[in-house]
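Left out: one protein chain. Kept in place: all the others.
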Amino acid sequence: MRVTPRLVVYGLFMLALAMVPTLAQVLAEPFLVTLFTRMIILAVAAVSLNLILGYGGMVSFGHAVYLGIGGYTVGILAEHGTTNGFVQWPLAIGISALYATVVGAICLRTRGVYFIMITLAFAQLVYFVGVGLYAYGGDDGLTIYTRSDFAGLIRMSHKPSFYYLCFAILCIEILIIHRIVHSRFGLVIRASKSNDRRANAIGIPTFRYRLAAFVIAGSFCGLAGAMLATQADYISPAVMHWTRSGDLIVSVVLGGMGSLFGPAVGTIVFLLLEEVLSSLTEYWQLVFGPMLLLLVLFAKRGIDGLLPGGDRG
Amino acid sequence: MLLLIEQSLNGLQFGLLLFLLAAGLTLVFGIMDLVNLAHGSLYMMGAYFAATFITWTDSFVLGAVLALGAAFLLGVAIELVAVRTLYARDHLDHVLATFGLLLFFNELVRLVWGPAGRTIQLPGILNTSVELLPGLSYPTYRLVVILVGGLVAFGLYWLVARTRTGMRIRAGASDREMVGALGIDIRKLYTLVFGLGAVLAALAGIMAAPITTVSIGMGERILIVAFVVIVIGGIGSIRGAFVAALMVGMIDTVGRAFLPEILRGFMSVPAANTLAPALASMLVYILMALILFLRPQGLFPARSG
Partner (left out) sequence: MAEPILATRGLIKRFGGLVATDQIDLDVAAGSVHALIGPNGAGKTTLIGQLSGEIRPDSGSIRLEGRDITAAPVHKRCRLGLARSFQITSIFPDFTARENVAMAVQSRLGHSFRFWRRAKSDPARTGPADALLAEVGLEDRGNMPAAALSHGEHRQLEIAMALATAPRLLLLDEPMAGMGVEESVRMVETLQRLKGRISILLVEHDMDAVFALADRITVLVYGRAIATGTPAEIRANQEVRAAYLGADEEEG
């Protein structure tokens, strides 16, 4: 990998993230660790969405659903006394993958705006499943009284430890996505985005590869859901609300679609922007809404596109 | 039996409101190829405008008419300032930009009208009931909504299928260049169509306001259902939107009315009360998934061949 200014920026960014707990201690602002843990978890979700949205051109408007599926898996297991993380988290991933397989197989038959709408509709369907889960709190959500426990290997209630667990997961995810998008599989996904008809005409059955990418993305986001529920000790249908899926798309585009680190940067900038703007004015979305429009019109490649450093690839 | 008739009328009324909202969406999509998440904001703005104008004028009808005019101007302004720049962009850009507009309008309403909801009082004549059948009295206002919705639906059909403007609109949907070649100012046509969509959305919002309440986010809940409607109907098809709107309105309303009763046979009352509305909401999406699985282009594909 060539060292470009862009890469240096991303390196510094990751380094800064690694320093957050130390910084929080120095500044005596322990709240920073909580804030950034949440950001990193949502970054895991955004990076997973980027695989299908940025590299695969699949505008999924229902990605936040996996946050709910992962979260409820952890929550419901905990409610029934299973707090072993080695059971909870893999199951969260597995159920997300299963859901993605079924829903992806239906959604990926459709194209363009139909795909956007049907992913949105399935997300709404699951959202209302969450609302209807009377035994698990329904609309009010479910409090998780006992945190996931990884055989005592990680001190899950110790905030910096949990932060580093999440940070490590983000790093591993970025590495995996990096390998995937440069592998034969990844090239098929990108070729399908570029010209799906052509890809089929040269003998590549793109549907199954697109579906596999859809499942991989869903699985990672399901993991993010498990992490999110663990961090908050709580899960509710609100994390699956369609505007949360919108937020994830915004994070990806803000950071830069089809860029490896972009969506992680985008998530953190988005959430920091929310923090800053909402501290300035109660009506922060009055500013943020038009900013989105400007982003679309003038900086389509997001933050990644603004950084120097040659071509991407 | 009487309850079923009453709920069917409610379903019809909700379906017609959905149609008003969906018609604008599907026209805008069919003609300009634009996905507009902010369409629900126009529904909401219509209701808030009406709340204010009705208070000012002390007349329901006058206030509603003023609100429609204001919504038209707002629609035109949105088209000229923001939406116009999006036509050449892809659907993802539409989603993002109009998501931004939606956030903007929600916040604007919170700033101007405050976070608390509003209610719209009906004038005395509308706030009555009509005895349709022996033992079945039905609110006059809802009958008026059905009447107005039906008239507008018919008028819209007539406009699109029978008039010169409609011909231009349909031509615009199938062949932009041809419309340009015919010397029709396509930009003006687009602005007009967007304005018309805004008026339809606002009309739906105004008519819904006395039945529900006027609140922030009221547009989003119904917007998603309207999306389901146009996807089921076939994006770009007015006829499809009409059929699908009535289907969805019926299923949603009747499901909401009868599911709690049915579920109470199987589970505790609070459990049924939680599950029933969720299940009723889910029915609509299940219907959509089923239809798209069988017909990926919806019931009436507008651009077949």
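The chains carry the letters A and B, assigned in the order they are written, with residues numbered from 1 in each.
By our rule, a residue touches a chain if its C-beta (ideal position, glycine included) is under 8 Å from a C-beta of that chain, and two chains touch if they have at least 3 such contacts.
Being a predicted model, the structure only gives us computed values, none of them experimental.
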Visible contact partners (per top-of-document touch definition) of the missing chain: A
Contact residue for the chain not shown (choose from A:108, A:133, A:170 or A:188): A:188
Omitted-chain contact residue, chosen from A:3, A:26 or A:201: A:201
Touch list for chain A against the chain that is not drawn: 179-180, 182-188, 190-191, 194-195, 197-206, 209, 212
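The definition used in the following text is that only the chains that are shown with their structure count from here on.
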Averaged-CA centre spacing for the pair chain B and chain A, given as whole angstrom: 32
For the chain B and chain A complex, residues of the former touching the latter: 29, 35, 37, 82, 85-86, 89, 91-93, 95-97, 99-108, 110-111, 220, 224, 227-228, 231, 235, 270-271, 274-275, 277-279, 281-282, 285-286, 288-289, 292-293, 296-298
Chain A residues within the chain B interface of the complex: 53, 59, 61, 106, 109-110, 112-114, 116-118, 120-122, 124-125, 128-129, 131-135, 138-139, 242-243, 246, 249-250, 253, 283-286, 288-293, 295-297, 300
